[in-house]
Structure formats: C-alpha cells, structure tokens
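What you see is the complex with one protein chain gone and the rest in place.
Up next is subunit A:
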C-alpha cells in the first residue's frame, strides 16, 4: 500500500516499537521503557525548544508506552501544545493523546477547551471533526458546560458539512448522557427530528442514535419521529439491494440504519394513526418474509446483517405485544432458528424467546418448543448456549410444566458446567418454590438439589427451605421424614446435614413415633455425620442436640455424654467449646420449664422477599431479571410463605351477595348486592368463597316469625298501581354503609352460631351456621313479616318469588384462607313502597369460628404459653363485667367460642384457660387464652396468646365484648 506514508517519517517511533518487541523478558522491556521515559523527560525539560515534529514523536512514544499498560505522568502539557499547532498531523496526535489519557484535570481542561473552541470556529471541517471527537472522547462535565450550547447549532446549521453533522450529532449524544441538564434541545427539537429525512444516509445513521436517546427521556416532545421513522424504514425495506449503493452491506440495504429505526420505534407504543401503523405492519411482515427467501450470498456477513434486522423486528413485535399474528410468526421464526446450524442463531433465538415467553399471546407458542430447548440444554457444545437454554426454560416455566422443567434442570445439573451451576441451583430453587403445588414436592426438589449439587447450594437456598418448612405446618412432618431418609446415605453433603440438623431439631418429634426413627436413632444418625463436618455445621448440630434434649427427655443422658466428651468440651474451637459447655450446663441445671422456654420452637419467619430471588438478581445484575418476573416472584413467594400478613385485617372476606325479600303492601323490586369478586383481590390473600344457592324453606327455623297468614293474594291484584311497574334498573348498585348497630349484631354471634341476625318491621334475617376446620356453611333465612306476597325478586341466588309470610333460605359456603379482622359485608337491597331500601350488615363470621379445640395437660399448656412469649404475640384487656359473673354462663360462652376449656390447668380454680388452633387455608394459628374474673371488682382480665399477633389482638377485641 505504497500510496500511504505509514508512520509518516516518525522513524524514532518505529525503532522504539521494534526495540520493545525484541525484548526477551518483561524486565528488559521495563528497562527499555524507563530509558526512553528518561530521555523524553529530559527532552521536554531541556532548554532547547522542541520543534513540532519532535514533540509529536515523543508524545506518540508516551502514548505507546501507556497503551502497553504503563503509567504516564507527564507529557500532557506538550500534548496540549500540539492541539494549537496548525499542522494537521501534530494536532491529530495531540487530540489522540488527550482522548486516550486525559481525565478531568481542571487546569488542563481549560487549555484544551480553548484549543477546541478555536477549532470549532475554524470552519475547517477536518479540524471541527477532530475537536468534536475530542469532546466525545473526554465527555466531561466541564466540556459539556463549555460546548453544550454550541453543538446543537452546528448540528442543524444549513451550511454544515455532512461529516461534521454526523460528528456533532454523536458528540451531542455523549454530552447528553453525561450532563442531560446542560443539553437543552427546546428550539432545536423539530429540526433534529427532521434529520431522519436527511438525504445523506450517514447523517441519518448518526442522528438516529441521538434521537433514540432523547426520545427515551422525552417521548412526548419527540413523538413526531414515529411516522418519519416508519416511512424511512419502509423505504429501506422495500428498496432493491443496489439502491443504496455503499450503504448496502453484503446485499442487505442499510442494516445499521434499519436496526436503529426499529430500535427507535421501541421507545413508543404502536402508532395510533392507522395508515402509519399499517405501513409499519407491512414492513414487519416484509422482514419476516425475507427471512424465508433464499440468501443472496453465502457469506456469513450477509446472513448476519439480514438476521440482525429480523431479530430487531422481532423485538419490536414483542415490545408492541398487540399483534397476535405477528407474535406467532415471530415465535415460529425463532423456533426455526432453534435448530439452525449456526450456533450464534441458536443462541440468539433462545435469548429472544425468553422475552417472548412473557407475552400472553405467545407464551403458549413458546411452550411448544420445550422439547427442543431441553434438548439444547443436554446437547449444545457451547456453555453459553446451554446457559441461554436454561434461562429460557426458566422463563417458559409455569404451573403446567414446572415439574418437567424442574426435573430436567435437576438432571442437567449433574453434568452442568461449574460456571453456571450456582445460578442453575438458584433457578431450580425459585421455580420449585414458585410453582409448588404440594410442599412435599418442594422439599423433595430442594433435597435433591443438595444431593446433586450440594457445593453450589448457597446459604440462601437452604435458609429458604427451612423458612418455608417452619412457616408451613403441613409440610413439617414430611420434611422431617424425608430429611431423615436422605441422611441415611453413607456420604451426604454437608448442606444436607445442616438442613437435617435444623429440621430434626425442630420437628424430629413428628416422626419420633416410628421406632425406625425414634429419638435415639435420629440422634445417632446426626451424630454419625458430626465428625466429618466443618465448624459452623458442628455448631449447628450442637444446637440441634440441645433441642433434642427438650423434645425428647429420654435422649438427655446420651447427649450430655456427648457434650461432656473431651472432643466437645475441650474443643480447640472457641465457638464449639462454648456451645458444648453452655448446653451441658443448661441441660443439667435448668428446669423443664426453663428449658422449654429457651428451646421453644422457632416462630414463623416474617413475610419477606425470597432471599434466593434477591441473590439471583444480585448475581445477574440489574436488567437480567425483568421487573415482571420479580413482582411475580414476590407475589408467588408471598403466597407460598403462608400469605400471612397480607390482607389480614382488611375486609378481605368477600361481601356476600344476598337478597332479601322485604314485605310491603305493594310491588317489591329485589336486587342482589355486588358480586363476590369485588372484594376478593387475589388468590394470595384472604378470600371467602361465597356462593349462594336457592335453598329449601326451613319452616322450623324462624320460630319468631308470625305464622303465615291465609291471605295469599297475588301482587297484581293487591298492589297499588303506582308501584308495580318500578323498573329494577333504577336500583342503585352502591352498597350502603354497614348499619351502625352491625358491630353489635356481630358480637352476638361470637359465641353462638345460630340466631336472628337482624329484624325490623318488614324483614327478619335468621342465621344458622356450622364450621369445620377452615370451612364453614351459613344458612341465611329471609323472612317476610308481612302478609303480602313478594314477586319480581331479581336476585339469582334466592327464589324469584317469596310468598307473604314465607321465607327463603340462602346458603353461603365459607372458606377461611388466612386470618382476618373485618367481617364480610352482607348487602341487601330491595324496593319498598317505591323507595329503595339499602341495608348492609356484617355477616357474623369471625376468626374464632375456625377454631379447633385442643385438649392439653397443664404441663403442655404452660410450655406453649411460654413459647408464645414475644410481646406482640400477646394481647391483654382488662374490662368491666357487663353481665352477671356466673361460672356456668362463662363456661358456656367460652365453649361457644370454639376453644377447648381446660380443667385443672390454672392453679387458681376461679380462672379459665382455653386452647385451640385456628384453621386457615394458609396456616394454622395456635392460640391460648386465659380469663381471670375478679368478682369483687366486677372486672375481668383477659389474656390471649397466639402465634400471630393479629389473631391475638382480634380475639381479645371480640371476647372483651362478651362477658
């Protein structure tokens, strides 16, 4: 290439570079460099003024030394001097040095800025470009302050050369990214947007990067770019491969610009203008069609450029998420790529499908590729492709395929690359938690995880399984059994020992009944692993042992023996020694009560974001896990974890739709209240499954009702003419606020299940209810107290016609999902004498209805009492007696409450103690109660303890009104 004088005469530089290359060792290289640095330093400091050429040469050498990885702490001044040279080569090297080496050294920046200012105003396009490049390279705040005002002017000025415009656009973009506050587009906005129409493709290509960035920040001001971008795109897509001359890249017209246009459109929702949208959809279809055409060249550059546009178009389709047809086509296209022979395409298809999986239109279509993806996970030779496959499986996982996907990921883990194992473990743990239908599956999965990839199971994972087991009573027994079995393996991972130690220490009692896993067997099993474990695990095991002494007094002597042995009590590790000594002492001197208190079962963990998910987020960095996914995870995680705190005290029990016939002398319009769903926010929170059905009359129930009169005159004959045509649509849908007395009415039912809930001169509502565990059924009887027949009863759940004096029955099924405070509302609307009657009552469903009585001996009672000793677990009230303090009445009321009344427990025979477990779908809440009457003062002191603070509080409130 003789036309170019490479190195342009800087012989000294070439010699120096050769010298460095000839150095045989690192030491020799450093020696040569130090020699050169000394030489340059003396030249710069010398008395003789250097000519421009020498300056340039030395600055270039410094640059080379810097690029070799050595520090350069001088020469900046000389470089700045070069900037103001009017010799192009000197200026160019000066700018290069500044671009590569300058950090915001304020002294220097001022000088540099001066030189830049001169060059910008030189009107010499080459100099202007050099200056703009320098600004973009350094991009400091000082430069933004100096030039942010000037550059937009250069960008839109009519007489600016195209090449300068390109540099100005990107330079401005750079400044906008550093200091958005300094770049004020205001008046320039529309002229910048119109650069999309520029004739010069290079200008459009550069400008669109700027426009995209500005649009992201100020979408409204730039929204006119959408239609311009669509028409530009449409022109490119429909052009022949030769139309765009040098902007055609391997037969693909303007691939960079096309991708940037598609990217810009992703800043906006689909165009509202039908014509624009139509044109865009046409473009997208053309791009999808082109993918099916035979390639115009066998070169990889051709297919890369073409597919780059295709992937960008698919991103836009996914972004719009509104064209099911395009989404499915996109999915099919990606499906083809999944089996393409190009590894790059398989990689990208897996990656794109991850985002496609989150669209509701294409989620199912993505799922059809599950076998291919699983196959990729098993057979791809490239670890980064396998990783994408694992990501996609994670993204396409839902309830329907969770078991399959988790199983595949687990089996892949056995051979997975070390680099991705930890992430895989986290993902399996999250999926198992998120989609656990039964928790035994969850426990199995996590234990398998530990078995297969124990080394990669981070602390978060095994903490989490313990949190979940502790918070979910229903899985504790299974967990104890499974972990006991897993520990039987001759070689099991230390993480398994940790989980095993913790779970058996807490719940070993649940499997102790089986002689094969008697307390001593459990202990021996754990202890057989002890000596192979690290110090922290041993410490955990020692704690498990002391818990055993509390759970199973019969193991005490064996365990004390172990604690007493020299290897424990004289262990060289301080932590172990201390635990051994303290536990030994504790077990020998403390009374059973003290021991039971100290070693009580762990309380449920508070609701929080899954620690594993947090870890995965941290690992992948922001942006790797979509916001959706996180929120979903949070939600699901919460649900899994017992759903405890959420919705607990809101009126989350759904309002029941009930209808009431109201007697009147004339026509009666009857409407139901709002349907159940309104108050039932999500599956995760409290929900009472209320459905009503027309029931049969139960004449025996409403004893209070007057017997039906003989008159059964039809309404048509009887009613005054004005009211029989009252249109039901007049009835407002708004439920009335609950009656002021509804709380009082509610209180009547705390200790009884049957009775009259409400009565006025027209209507009587009777209640009969029964509860078992967390389910209940309530019969509502609406009695017509008048002698007139009701017709036009609009409510679906009840019979459409109620005879005068008759009654209809409505059945409500109730399920308690989690604990709650507010009773569900019953809204009743009807028309009476032309006036709307709107009545809201509280359904007498209170948390105590779901009590299961628990009988226990005095010892157990006080042990549990002490276990519930956290301040928030207790609620206490002292109140004046409202009724006579009759022991028998009190007993009857307490029994009506649903708890077991425990005899001979409290040392004071005057006191009452009760125990029971509240059954909700999410969890069980054990509760204890103590009522201490003081006959002299006519006062009571009521204390409630339960494993959930909201429950204690609510029970206390409810009961305080009863005595």
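As a working rule, a contact is a pair of C-beta atoms (placed from the backbone, for glycine too) under 8 Å apart; a residue touches a chain by one contact, two chains touch by 3 or more; residues count from 1.
Definition applied: contacts and distances are computed from a predicted model.
Missing from the rendering is one chain, named in UniProt as "AP complex subunit sigma" (options: "Ubiquitin-like-conjugating enzyme ATG10", "Cyclin Q", "V-type proton ATPase subunit a" or "AP complex subunit sigma"). Annotation: of A:84, A:114, A:179 or A:209, A:209 touches the absent chain (contact as defined above).
Touching the missing chain, out of A:147, A:222, A:320 or A:347, is residue A:347.
Listed residues A:259, A:562 or A:839: the one in touch with the omitted chain is A:259.
Even with one chain removed from view, subunit A keeps its contact list with that chain: residues 1, 4-9, 14, 17, 21, 52-53, 60, 63-64, 67, 69, 71, 87-89, 92-93, 96, 100, 103, 126, 132-133, 136-140, 163, 166-167, 170-171, 173-174, 177, 201-202, 205-206, 209, 246-247, 249, 254-257, 259, 263, 301, 304-305, 307-308, 311-312, 315, 343-344, 346-348, 381-385, 387, 620-624.
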